[in-house]
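Here the complex is missing one protein chain, while the rest keep their positions.
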Amino acid sequence: MSDAAALPVREPLILGDKSLAEVTGDICRPLDARPTALWWAGFLASLALLGLGVAAVSYQIAVGIGVWGLNRTVGWAFDITNFVFWIGIGHAGTLISAILFLFRQRWRTSVNRAAEAMTLFAVMCAGLFPVIHMGRPWLAFWMFPYPNTRGSLWINFRSPLVWDFFAISTYFTISLVFWYVGLLPDLATVRDRTRRGFRRRILEWLSLGWNGSYRTWLRYEIVYVLLAGLATPLVVSVHTIVSWDFATSVIPGWHATIFPPYFVAGAIFSGMAMVLTLMLVARSTMGLQHYITGRHVDVMCKLVIFTSGIVAFAYATEFFMALYSANQYEQFVFRNRALGPFAWAYWTMVGCNVLVPQLLWFRRVRANLGLVFVLSLAVNVGMWFERFVIIVTSLHRDYLPSSWAGYAPTSIEVATLAGSFGLFFTCFLLFCRFVPVIAMAEIKSVVGTPARPGKDL
Amino acid sequence: MAQRTLAGVFTREEDVLEATGAARREGLTILDVYTPYAVHGLDSAMALQRSRLPRVCFLLGLGGAAFKVWFEYWTTAVAWPINVGGKPWDSLPAFVPVTFEVMVLFAGVSTVVAFFLVARLRPWRRPRLVHPRVTDDRFVLLLAQTDAGFDVARVRRLLERHHATEVCERDYEEVP
Amino acid sequence: MSSRLVTVVLLVGLSYNLLAVAPRIANWRLPGDHTDYEPAQPVAFSHRVHAGELQVACLYCHFGAERSRHAGIPPLNVCMNCHRFVTAPIGAVRAEDVLAVKENRRPLRIVSPEIAKIYRALGLGDNLAPDPARTPEPVAWITVHNLPDFVYFDHRPHVAAAVTCQTCHGPVETMERVRQVQALTMGWCVNCHRDATRRGVADRSANASIDCVSCHF
Partner (left out) sequence: MSRRYWKSIEERDGGEDWLPADRDEFPEPLAVLPDAPGTLGRRGFLKAAGFGLAGTLAAGCQRGPVSKAIPFLNQPEEVMPGRATWYATTCGACSAACGLLVKNRDGRPIKLEGNPQHPLSRGGLCAVGQASLLGLYDRWRHRGPLKRGQPASWADVDADIVSALAAIRHRGGALRLLTGTIVSPTLSATIGRFMATFPNARHVVYDAISSSAILDAHERTHGRRALPRYHFGQAAVIAGVDADFLGTWISPVEFTRGYRDGRSLEGNPPRCSYHAQFESGLTITGTKADWRTRIAPGEEGPVLTQLAARVARRAGLAWPAGDVGMPPVPGAPLDDLAGRLWAARGASLVVSGCQDVAVQVICNFVNHLLGNYGRTIDINRPSYQRGGCDAALGELAAELAAGAVDGLLVAAANPAYDLPADLDFATLARRVDLLVSFAGSPDETAALAGYVCPDHHYLEAWSDAEPAAGCASITQPVLAPIGGTRAIVESLARWMDDARPAYELVRAHWESALFPRRIPVEPFETFWDTAVHDGAVELQVAPRESAASGTSAPLPDPVAAGAAPPEGALSLVLYPSVGQLDGRHAHNPWLQELPDPITKVTWDNCASLSPDAAASLGVREGDVVRIETGGPSPAAAALELPVYIQPGQHDRAVAIPLGYGRASTERFTRAGPHWLESQPGVGPNGLVGINAAPLIVFEGGTLRYGGRAVRIAPTGRRIELATTQRHHSIIEPRQVSSAGSRPIVREMPVSALSAQQPPPGATREGRGLWPDDHPYSGRRWGLIIDLNACTGCSACVVACQVENNIPVVGRDEVRRQREMHWLRIDRYFTDADESVDVVHQPMLCQHCANAPCETVCPVLATVHSADGLNQQVYNRCVGTRYCANNCPYKVRRFNWFTYARADAVENLVLNPDVTVRTRGVMEKCSLCAQRLLEARISARARGEPARDTDVRTACEQSCPAGAIVLGDLNDPASRVAALAKDPRYFQVLEDLNVRPGVGYLAVVRNRDADPGKAGHV
């Protein structure tokens, strides 16, 4: 990567003077080639984690939710922490694909496909937890308002969990549709590179007979803008609603009006970190250095430090509000957060989310991809702990000291968390294998055709 | 009745743009242009109408939201009013989140469905390509041979003047 | 060839099946709805005869309905109030009388096989006196109207509010063997309670609660 200051105006988004056919070839190569040993190693490791998670969840469903470390006071811990964590991860994908699209940030084209896929898989992981955290998950369908023989007993539209249910399912559906619509032209491209056989049949089926007609392209563009326009408030609403799970409650430490913006910023923060993590891996393992350039990393690092600032501000505001409120319960919760039995989690969170990202102020740090990778991992850890801190430290000591309790995760909970990572990476690796990880059509529109007279056929 | 066409294949975005504009100025019937990516400016070159999909999106989104508000009110306050936490029957503020989500869901899904319908994108539809590399790196301008007065040679020259790499005639039962 | 034939035959069969089933679609039930359950009972007791023809009041046998949650299956001593004397249908007894006169002998005691089951269950001998050789064994009836364990139904308030037995149990007095007529789902209960509060029961106003805790605790 060259020094950005030396560039005349802007670094090109895509390096290497690619022709359209080269773009197609580069991006489709992993799909055509046999999987590498590295891919297999990653895939098998993910699959093993997934298997562990499946075993843990099966055991939990067979024996009872008591195999988690929860108790009468701390009713949620790892489960909802993981849920909020994964939802947060998902948000960055939508941010990149929709919000940056609306803002015409064309650098997003290199990463939006993978980011959207990340959203989908993260939402899948997230959606898992509200289901398995139920005492009777086989009755999860009761969350849906369907006519029934109970006098038509509907559901409680006042419950934030119902809001959650609608938000998550809408978010997943819209993300899926958005991703799929964006994928259509690329599926057609891959289809047309595939000669025959089962794979072609599937691709034909999936690409819906796309033939590059400009009339379709025109509508496609409209639909894409519309979906981006819808996804943008959606992504804000989803994490707002997730934050309302806590904010609308009466528990000190949860009942805070700052939660919606705080959660949305935190989500983007953690999601950007996850995108960075994944992109840095994909870039080096899949030979996409020309498409995911140092500039992408640089821009994302700036977003990370920006959102880190918002998150840090939220932490400070919480403490200020507790002090200012003169509410003893509120004050105690925050004192307990910083000094109580879970202080280690709190300070891990502050360290990873506030202190560590400050390093990104330095350009040299941003340019050091290895360091950025480590930092992004730290942010992921920190954001997981943020949710843990919010949930567990608020619950474990609330109003009546008689009911105060501790919390320690069991091996089953840890295995379930690991399993969700297994699910995520399994899906992601399959995605890398079978779907173009970069939106070819969009890249081509960025690359364009060389100005005449240029390279001729 | 089969449609007789004349297709010009280009390798550059600006070529097809110019050729399209020229063809339209010549008064030729542009059946369609096939591109590997969305080439900006082609819509004005082809003089295409604005899509009505935004209207579908807006109306169905609005409809979804209206339905959901009614449904929530009906279930909580009319069909079986149940005292939940002392909240009033018509807890409208509490209905906002779900209403919003359903609005987005309806708007988004219906827009895409409408898009598939109008663009005739179906899973069972076999791709019919005017050029095998049209999804890779070729741009194709497809003109209709509208009547007997259509001068194939002149149009071919026109296309070649705009750097068409190949020009061919084909008959279609149905335009792709 | 033959494969196609089989397919055609089976398709015809399936369509016939579906056609036959189609009129019943309106009657399709959701899981848990046991309407039309009509199990065979250990004693072929006929409600039609007892409640219909003989007009025995429901509460004569199911006396628990007024005093307890359960209406109860009558103990056999209630049966014996009549069946100490009534051992067989009147037609059979008269036929034996006629036959006895004809054959110039004392008429035999005619015991119908179903009523004999009562005597056997009570451990009674042929002369309807306790027979030490026979051990009494209660009759295991099969419950027709089942509610899930988490539902607490109490007959008393319903009887007190003058809800007729038939409202829930259907025209039992016309049934040879008791059949479940109503769905007995929660929606059915709730709707009846709503109607009762709105319109009253038997021309009296009623306050039928639809609070959850009326049935679930």
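The first chain written gets the first letter, and so on, giving A, B and C; residue counts start at 1 in each chain.
Please note the rule applied: contacts are C-beta pairs under 8 Å (C-beta built on N, C-alpha and C of every residue); 3 or more make two chains touch, one makes a residue touch a chain.
Note that the structure is a prediction, hence the values are computed from the model and not measured.
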Per the touch definition above, residue among A:18, A:91, A:108 or A:133 touching the missing chain: A:133
Full-complex contact with the absent chain, from A:35, A:51 or A:75: A:75
Missing-chain contacts mapped onto subunit B: 2, 82-89, 91, 126, 128-132, 166, 168, 170-172
Residue ranges of subunit C at the interface with the undisplayed chain: 1-3, 6-7, 10-11, 13-14, 17-18, 20-21, 29, 31-34, 37, 39, 64, 66-70, 72-78, 121-122, 136, 138-143, 146, 148-152, 154, 156-157, 160, 209, 211-214, 216-217
Positions on subunit A contacted by the hidden chain, ascending: 59, 63-67, 69-73, 75-76, 130, 133-137, 139-140, 142-143, 153-156, 158-162, 165, 195-196, 245, 248-251, 326, 328-329, 331-332, 395, 397-406, 410-412
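What we mean here is this: only the chains that are shown with their structure count from here on.
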Pair with more cross-chain C-beta pairs in contact, given A-C and A-B: A-B
Subunit B and subunit C: spacing of chain centres that average the CA atoms, whole Å: 66
Multi-partner residues of subunit B (at least 2 other chains): 80
For subunit C, residues that touch 2 or more chains besides their own: 190, 210
Subunit C residues touching subunit A - in the complex, by the definition given at the top: 30, 32-33, 183, 185-191, 194, 210
Subunit A residues touching subunit B - in the complex, by the definition given at the top: 19-21, 24, 145, 151-158, 160, 162-163, 166-167, 169-170, 173-174, 177-178, 181, 184-185, 188-189, 191-193, 204-223, 226-227, 230-231, 233-234, 237, 240-241, 244, 441-442, 444-445, 448-452, 456-457
Residues on subunit B engaged by subunit A in the complex (per definition of touch): 11-15, 32-40, 42-43, 46, 48, 51, 53-54, 57, 61, 71-72, 75-76, 79-80, 84-85, 87, 91, 94-95, 97-98, 100-102, 104-105, 107-109, 111-112, 115-116, 118-130, 132-137, 140, 163, 165, 176
